[in-house]
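Just dropping this structure here.
All protein chains but one are shown in place.
For clarity, chains are labelled A and B in written order, and residue numbers in each chain start from 1.
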Amino acid sequence: MSRSFGVLSVFVVLLSAACGSEKKSEEGKAEKECGAAPAAMAGQPTLPAKFPTPDKVTYTGQKKTGPSTIVDGYRDGELGEAFDDYKTAFGSAGYDVTKDEKEDDDAEVNFAGGGSTGQVKMIQSCKDRTNLSITIRPQ
Amino acid sequence: MSAPAAAAVRTGAALREVLETARASWTDSATAGGMVALAAALAPFALGGLIATDTLASGAYLALAATGLGLCVGLAGVPSLAQGAFVGTGAFVAAHVLRHTQMPGELCAVIGAVGAAGLGTAAGFAVRSLDAVRVAVGTWLLSWLVALALGALPWLSGGAQGLVVPTRRLFGFSPTPLVHYELAVILTGLCALALVALRRGPFGLDLAAAAQHRGAAAALGVPMERLRVGAFAASAFVGGLAGGFAVQLDIVADPTAYGPLLSFELLVAVLVGGAAAALGPSAGVVVLGLIALVARAFGGLAGVSGSRFQPMLEALLLLAVLTTGGNAFVPAAIAAARRRFPERRIRPRPSAAPLRTRRELLRAHELAERFGHVRAVDGVSLELTPGSITALVGPNGSGKTTVLRLLAGALPPDHGHITLASHELTAATPAERVRHGVVRTLQTHAYFAELTVLEHALVGIDRTRRHGGAVRALVSTPLFRAESRLAEAQAFAALEAVGLAADAARPASELTGTGRQRLMIAAALATNPAVLLLDEPSAGAAAEDLERLTAILDRLRAEGLAVLLVEHNLRLVRAVADEVLELELGRVVRRERLPRL
Partner (left out) sequence: MRVSAAVLVAALTVVATGCGHSSSPKQQTILVVVDAPFSRSPYIGNTIANGARLAADQLTARGLSVGGAPSKVRILKLDNALSPSRAVADMRRALRDHAAAVLTDGTGVDATWHLADKEHVPICIAYQGGTELVNPETRPNVFRIAPTDHGLAFRLAEYLVPKRLKIALLTDDSDYGQAGRAALGDAFRTVSKAVAARIALPSSASDLAPQVLEARRSGATALLVWARPAVLAKTIAAARSAGWGVPVYTTPAGEDPVVRQQLADHSSWLDGLTFASGRMTAELGPAPWSAFQAGYEAAFGATQVGVKSQGRRVIAPPDYGMYSYDFVNLLAAAVQRVDGTDPATVLSALNQVSTRGANGDERGFNERNHEGVVDDDVYFARFADMVFKPVEDDPLSSTLPAIDQVR
């Protein structure tokens, strides 16, 4: 009986540890301390007319992929705040939010307006920073 | 009496006459047709939830298109496989008019029908002188052409989504499926009545004659090509009308809906239901509907769509009807009904009219004709004087029939000219010569197998009618009716002249060979000729037939006709001829006047 109890205890401890470590990895990104922020790009990216830039957003680069433009950046703060900020900002700027989806570590807000359609993809990269990738497609 | 009052009195009298005529000519068939029309009108209410009203309406428009095709196939005997193209043309023309104007729906449908009639006229012109097989192939190609054009021109057809059609009121009614259904039934009924009216009138008789024996019809001056073009145009108009209304029911002009398969199905409906019967095409459409149900059942068993089986079943049914030699449904039903309920009404025979003839001199001068190196006719000159019989004799190949064909206009001469009184006939067509008074009978026993004896004579009479056009026949104007009564009396006169008046109601197929030969003489007489060209009328005749023929020819001479008789029977020649011309190798080698007692 005591041997069985011992085996069971070990099993429970191991299980807890495993669960704990999983949880830790899930909370890893959100808990990870952020390193140095990427450098901001020189100048402003080419964005559609009245495209909103919420507070705490810094643009780090822009590239053309075929007919579309991808603008990279980040926002200081958590994913949920970035998600809410963009939804509000699009509404204020006269853009339509065609779809939005938020998971634990990432979120997307799809938009239409300013002669374009596209998506703002947000990924929580570390504790206080949310990476942004904005895809802009001409309509 | 004031002018309006007088007009009202005249109108009243005309209406009473129309009603009287309708009552007098009302038959059991008309009663049956009326009951069928009433049942069709009440079908949506009776069938209730069994068949959706929009499905019934679509079927009714199909019946209208099929009835239109009956004009071509049944009246003209022309196997058109382009009716689907005409339906589609009407649909898309109407759709474009609806989309770009504010015209009422019924007007747009009529415009669609006019567009289809234009295409039908062009098609009829293209196939006007082709045989049945080539007509079928040519019209089938037209169906493909229209289908391919719709597929290749999205600006015309709207592409895969079709051309959406705005909803428009129809004759002031909201265009519900029920309104469409009743409209389609009314139009189909009117079209069927038109078929009956046309079939009985000169247009229908001429078309039937042309369908049954082109040569004999041409010899009587039937303008076959013009009639065929007219049949195509009328058939296309009705098809286009069906398409123009159906597209408003469907609310979309569908480029996939008017392909060759639709043309095939419409032809199957006409042939299976009965091309010759006014309601035959409609019955055929009902049969197609039943086939669709069977196909769906097959599809259900096989786990696939029933539409895969439908064309196959339709083709099998058509083969069964054609190859077993069976009658189509409606004619078979009518024949069975007539055996069980014989026609009670007996049409009274009209009072006899005098035989009409003209007295004009025909001159032919130095006629010549070559066939390759062979001089078939070489410098033949003759005169045919009123009240005389000229016989043309000679061995086989001497050119006798060629001379006849040159005089009748069946061959244009290489040299020479022909005049009748003051009219130059050398370049005239056979139909024009018949109108002027030169008419020919054919050497073989050429006749119209499905017409009665009286109808044969009426085909001839039709050449002389002034108020016998198709539109007048449809509307049955007072002039048309008056002229029809006179025409019948004149037809009897022609039959009496050849001793066939008592057989007027008999089918011509029941006559003997010589009887049919006399019948074609009567048909020629009915055209009010000045000159009769008879090609071996005594062929196959027994002694008593020869005596009868001699008496007929004597009568014709007495009536003042000029007769040219081509004969091998020298006894007959000696008995009747006033002058004999002997031909040898295309030349006149002997002229002899025979004394008459």
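Criterion: a residue touches a chain if its C-beta (ideal position, glycine included) is under 8 Å from a C-beta of that chain, and two chains touch if they have at least 3 such contacts.
Predicted model, so just to flag it, every value in this text is computed and none were measured.
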| item | value |
| --- | --- |
| Per the touch definition above, residue among B:6, B:42, B:160 or B:319 touching the missing chain | B:160 |
| Interface with the unshown chain - residue positions in chain A | 65-68, 96-99, 101, 103, 106, 108, 110, 112, 117, 119, 121, 135, 137-138 |
| Contacts of chain B with the absent chain, listed as residue ranges | 52, 54-55, 58, 152, 154, 158-162, 164, 177, 250-252, 254, 256-257, 304-305, 307-308 |
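As a working rule, only the chains that are shown with their structure count from here on.
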| item | value |
| --- | --- |
| Intercentroid distance (Cα basis), chain B paired with chain A, Å | 82 |
